[in-house]
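Part of the complex only, each chain left as placed.
As written, the chains take the letters A, B and C, and residue 1 is the first residue of each chain.
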Amino acid sequence: MYSFRNDYSEGAHPRILNALMETNLEQEAGYGADRFTREAVEFLKGKMGQADVDVHLLSGGTQTNLIAISAFLRPYEAAISASTGHIFTHETGAIEATGHKILSVETSDGKLTTAHIEGVLEAHTDEHMVKPRLVYISNSTEIGSIYYKNELEELSACCRENNLLLFMDGARLGSALCSEESDLSLSDLPKLVDAFYIGGTKNGALIGEALVICREALQEDFRFHMKQKGALLAKGRLLGIQFRELFRDDLFFELALHANKMAGLIRDEISSVGFKFLTHSPSNQIFPILPNSLIAKLEGKYGFYVWEKINSEHSAIRLVTSWATKEEAVLAFIEDMKRELD
Amino acid sequence: MYSFRNDYSEGAHPRILNALMETNLEQEAGYGADRFTREAVEFLKGKMGQADVDVHLLSGGTQTNLIAISAFLRPYEAAISASTGHIFTHETGAIEATGHKILSVETSDGKLTTAHIEGVLEAHTDEHMVKPRLVYISNSTEIGSIYYKNELEELSACCRENNLLLFMDGARLGSALCSEESDLSLSDLPKLVDAFYIGGTKNGALIGEALVICREALQEDFRFHMKQKGALLAKGRLLGIQFRELFRDDLFFELALHANKMAGLIRDEISSVGFKFLTHSPSNQIFPILPNSLIAKLEGKYGFYVWEKINSEHSAIRLVTSWATKEEAVLAFIEDMKRELD
Amino acid sequence: MYSFRNDYSEGAHPRILNALMETNLEQEAGYGADRFTREAVEFLKGKMGQADVDVHLLSGGTQTNLIAISAFLRPYEAAISASTGHIFTHETGAIEATGHKILSVETSDGKLTTAHIEGVLEAHTDEHMVKPRLVYISNSTEIGSIYYKNELEELSACCRENNLLLFMDGARLGSALCSEESDLSLSDLPKLVDAFYIGGTKNGALIGEALVICREALQEDFRFHMKQKGALLAKGRLLGIQFRELFRDDLFFELALHANKMAGLIRDEISSVGFKFLTHSPSNQIFPILPNSLIAKLEGKYGFYVWEKINSEHSAIRLVTSWATKEEAVLAFIEDMKRELD
C-alpha cells in the first residue's frame, strides 16, 4: 500500500544522508557551536538576503512553536490563531502548558485577516482578560492554503499598528513558497514577519526546523530558552549538516517543487473528472471531496486520511505529497481512481 | 588538535548510519508508531528481561529529564539531587521551569546515599515546604563515579519505605554498566528504580535517549507529556532505527567498553606517574589533578576542560573518551604527557 | 448615583464585622488552623449533611478556580467550559497560566449540556490533542441562569461515565440555590459534583470563598497547592470568622434571598411594561433589553453595565442586586424607569 498520509513517511533525501556520512568522524563542538551549523546559518542568511536575523536550528514544529512563542510573550499575553491552527488543535496544549492562552478565530480557509485580528483586539480591553500580543499564522496552512504577498503585507501592517508580533509557522514553508500561485519569496519574510521557521522535517530532512528571529528585541538570550526546554542537541551537527545541505544550493526548493508537482498532478485529474475540494490548496496537501464508495475502494490500495464528513455520501480526504513521492505512485493512484469511476 | 572534551564530538557509529541508509525510503508511520521503534523497544525489553516496562525514545538528556520528572510529580512535589546533578546545575533550570523545586545535597563523590535522603525528608515537614517525592541520581555521575549494586539496593529500599520515586539519569549508563568495577547489569535496573533512561547520544547514536518507565503508575498517558513538550518527532524512525541497531546485538555495550578502555589507558598511566584524581571514576570520564605547567603544554595539542582549581599550582582537568576515541590518540596523549614530565 | 453594577460594591454584612470585632484579640493559630475556621467548616458540613468532604477557605473566585483546577488536572488535561464561563474570558488566562487549555463551547444560556460535553470528547482522540478531563460550570452562570436538578444530574452522570470531573463555580451559588425556581439545595451538591465553591465575597462577606472537595481522590495534600499559590492567609481567621457567621445559622441564605427578591422586583416591573430579557435569569443578575434612549436617561442616576448591543436602537444592560441592595433604591429605579416611559 502506497501512502499519501503525510510528508514524513520516509527518511531523508539521499544527499543529506551522504553529508552525514562524509562528516561523521570530524570532531566538532557540541550544542550548535559546530562549523556545520555556522555554515548552514550563513547559507540561510544568504538565501534570505538578510544578515541581521538570528537563526536557530530545532528538532520539530511543536518544539519550535512552544519555545518561540513562550520566549516572545510575557505571562499574561496571548496568541491569536485560526481555529485550524496547529498550535490550537494538534499540539496537546503545548502553548497553554507554557502559560499562554490562544485566542482562536473561525476562518473559512485557515488564513487570518486583519478583520479577525481587530475583532480579537476589540474584545480584550482590560486586565481581567489576557492581552493579545502575537499573531500566529501557518504558511502553508493546515488545510493547504497559502498566503499571498498582499495578504501578508496587510497582516504585517496591522500587527505593527497594534503592537502585535507576527509569527509564521513554516512547517510546510517550502511547499508554500514554491507553489505555482505564490508571489512570496523567502527574502520577503524577514521584512514582513517578526519570526518564522523553515520546516526541514517535512521537506527532506530527517529532523529539523530553522527558526529565524527577525525582530532584534526578540533575539536576546534565545539559546537559554532552547536549553531550558530541552532543545539544544548535544550533537547539534545533526541539524547543521542537514540545513547546510538543503541550503548550500537550491535543494530545499527543488524538493518542495517536486512535492507540489506531484500534488498538482492529482489535483488536476480530480478536478478534470468533476470533483470539488474542501479548500483551495495550491500546495502539497489537497482535500478532494469524493464519494464514500470511491474512498472505500481507494483505501484498499492507498494510505490517506478521511478528513471530514461532507454529507451522507461524500467525504473530504487529505492527500499529501512530498519530496519522496514517486511519480509512478501518483500516476497509479490517478489511474486507479479513474478506473473505479468508469 | 585531538579532543577529549566530551563524548559527543563525532557523529554516529557507522552501523547506525548504514541502518539509516538501508531503511531510508521505506514508508512508515510517524510519531514513533513505526516498525523500527517497535523493534527497538522489543530488543530493549529483551536485554532488560522485563516485558512490562514502557519504553519511549526521546531526543536528549535535558528533554528526557524534564518530561519524565514533570510527568511524575504533582505541582508541589520536589526532586532530591546531588548538587553536582545535571538537572541542578546544567539544564538552565529546566525542572524548575516545569514548576518543581530541586532540593540539593552536597556529596563528596556525586552519589546520593540514604543519609542524604533522610536528611532532606526530616527537614520537610508540612505544607509550607515542598514535599520531597523523587530522588534523582546519575549513573555514571557527572564526575565519573558509578553506583554499585548494594548502594542502589539501599537507595531503592529507602525510596520505597518513604514513598519516594527513584529516577536514574543514564546519559552515560553504558559506560557505568560496562565499567570494570560495575556489578550492576541492565536487567537489575527495572527492579531497583522507578524509571531510568539509557543514553544513546553519548554512546554512538546521533541523537536519542531511551526512557524506561518501570513503575506502572507512572506509565499512563506518557505520550501526551511527550507531545506537549515537543518531544514526539514526526520521523520517530530516526530514533527507532538507531536504538534498534544499538540493541539488536551488543553494539551498545561494545561501544561503552571501548570508551571505558580508552579512559582506563590514560587513567593507569597518569596513576603510574604519581598524579592523583579529583574523584574515583571508573568510567569514561576521568579528572586527574595535574600541575598547571603540564596542563598548559597539553592544551596546545589536546582539547579538554580545566575542571577545577585545586591550589595555586595544580588543577583538575576532565578527560572524556567515547566509542569514537582512537587508541592512537590516547597513546599519543600519554606519550606527550610523559615527555613533558621528563 | 446608586449602583447596580455588581454585588461587591459594599463591605460586609454588619454581623460579620461584629464577629470580627468580638474575636479580635483572641490569640489563635495561623494559616487556617484557628478555631473559627474549624467551626466554620463544621457548620458548613452540617448544612451539607456531608461529613467526608474537605472544605478550604480561599480569598476569591479566580484564586479558587485556578488552584482547584490546576490541582485536579495532570499537565496535559483540559477543562471544558461554556464560552461565557468566567475562567474562559474574565480571569486573564489564569487557568492557562497553570498550564491547562480550556476547551470552550458556545451555548445559548451559559449552561453546559451533555451534548456539549460529548461533542468535545468526540473531537479529542489521541495524544496530539489535550485530554478533556474536567467540566467547569457556574451556578448561577455569568448571565444569570441557573441549573435545575435534573440538568445537574444528567451532567453528573455524563461525567462519571466519561471519567470527567465536574466542578461548579459558585461565586453566586447563594443566589442560584435561593432562586424561586431552584429545585437544588446545598446538600444535593456533594452527591452530584466532584468539587464546588460557595461564594462569600458576593454574598455578604468582605472576602472569601469556601471550596468543597467532595471526591476523596482530589483531597490529598490540597493545602500544599494553596500555600504554593499564595492562598494560605497568615490570619486565616479572617475567613473562618466570616464563614462561621454566614453558616452558623441561615444568614448566608437570607442574604441571597434578599438579593434575589430585589432583582425580582425589577424583573417583574420590566416585564410588565413589555421589555424582553437577553436570557432567562431567575437570580440576582438580570439583563433587560431596553431602548438606548431609556438607557441613557437611567445612566444619569444609576450605575450599571451596558452588556451587549442588540440592534441599532436597543441594548441589553446588566443589573445586579445583592444582600446590601436597598429596597428603596430598587423602588426608585422602577419609578424612574416608568416615569421615563410615560
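To be clear about the criterion, a contact is a pair of C-beta atoms (placed from the backbone, for glycine too) under 8 Å apart; a residue touches a chain by one contact, two chains touch by 3 or more.
This is a predicted model, so every value here is computed, not measured.
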>> Taking the 3 displayed chains as a starting point, can you state how many identical chains form the whole complex?
In response: 4
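One rule holds for everything that comes next: only the chains that are shown with their structure count from here on.
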>> Validating interface symmetry: for the copies subunit A and subunit B, is the fraction of residue numbers used by both over half? Same or different.
In response: same
>> With centres defined from CA atoms, tell me which chain sits nearest the overall protein centre.
In response: A
>> Rounded to a whole Å, what is the gap between the Cα centroids of subunit B and subunit C?
In response: 51
>> Counting only Cα atoms for the centres, state how far subunit A is from subunit C in Å.
In response: 43
>> With centres defined as the mean C-alpha position, give me the subunit A-subunit B separation in Å.
In response: 34
>> Give me the residue numbers in subunit C that touch at least two other chains, ranges are fine.
In response: 75-76, 99, 127-128, 130
> Considering the complex alone, what residue numbers of subunit A touch subunit B?
Replying inline: 2-3, 5-6, 8-12, 14, 17, 20-21, 23-30, 59-67, 91-94, 97, 201-202, 206-207, 224, 227-235, 237-238, 303, 324
> In the complex formed with subunit C, which residues of subunit B make contact?
Replying inline: 31, 70-71, 74-76, 99, 127-128, 130-131, 221, 223-228, 232
> Which subunit A residues qualify as touching subunit C in the complex?
Replying inline: 75-76, 78, 89-93, 96-102, 127-130
